[in-house]
Structure formats: structure tokens, C-alpha cells
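Please read the structure below before turning to the comments.
The complex appears here minus one protein chain, its other protein chains still in place.
Let's turn to chain A:
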Amino acid sequence: MAEEPECALQLPPSSTTDGEGPTEVSPETATPEPPSSAAVSPGTEEPAGDTKKKIDVLLKAVGDTPIMKTKKWAVERTRTIQGLIDFIKKFLKLVASEQLFIYVNQSFAPSPDQEVGTLYECFGSDGKLVLHYCKSQAWG
């Protein structure tokens, strides 16, 4: 399954955007030195094969949630839902009072400790896991 994610945006420690001018977010400020930047990254360096450590995740926005310019990410199997939520929140520059939910099957929120690898095995198809994310209103 040697498929190449279409938009392989580097998760930059500094501002390397590969010429992709992000409209919604500027990556250099969105991701300040994530501790395990390799955990969510483009899949190009990933060896294809049965023992892929990373799975392809397609992120889709629900409701009024901002759409991520890069929707397809290679994510380590052991990354938890909570880790992914934190990543998306930083990427979208959500404020602390905004909550982000992630759903599989567009309707079910896996618990925060759930690993994306497990979700991929249960709900993945066509070599990827589709996750919907939704932001709830900031508290006023």
C-alpha cells in the first residue's frame, strides 16, 4: 500500500511550509516545538509495507470548525485521540476555552486514551482512517 499522502505538510519546528501558503493558519506559530513531531508527519519517509508504524488519517471538519489546509496526515499508531486533539487545537490555534471533539463514523467520539492504530483497524478503509473533528463554541 505504497500510497503517498497528497499534501505532505511538514510539521515544522520552524517555518518551513514547502511553498504551501496556508490560508487559515500559519504553521510556524501553530506548532511550537511539539515534543514528538515525528508522531504526526507527512508519510513520505514512511517505508511502505505491512509493518507501517504510521497510519494515514484524513481529517474532516464538521460544522463551523475551521478546515485544515492539510487534511491528510501520517500518524503513529500509538498516538492517542487526546494527542491528536491537542495537535489539531494547536494547528487551528484554538483558544483554551474552545473544545475540540474527534469522531469516527461521523458520530462516535472515541475515548481520549484510544490509539489511532486501533481505530484504524476498526474503522479504516481504503488505507486510511477518516476522522471528523468539531469545535464547540468558546465560552462567553
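Everything below uses one rule, namely that contacts are C-beta pairs under 8 Å (C-beta built on N, C-alpha and C of every residue); 3 or more make two chains touch, one makes a residue touch a chain; residues count from 1.
One rule holds in what follows: contacts and distances are computed from a predicted model.
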item: Options "EF-hand domain-containing protein", "Ubiquitin-like-conjugating enzyme ATG10", "Probable glutathione S-transferase GSTU1" or "Neuronal-specific septin-3": UniProt name of the undisplayed chain; value: "Ubiquitin-like-conjugating enzyme ATG10"
item: Contact set of chain A toward the excluded chain (per top definition); value: 34-36, 39, 62-65, 78-80, 82-83, 86-87, 96-99, 101, 103-115, 118-119, 122-123, 132, 134, 136-137, 139
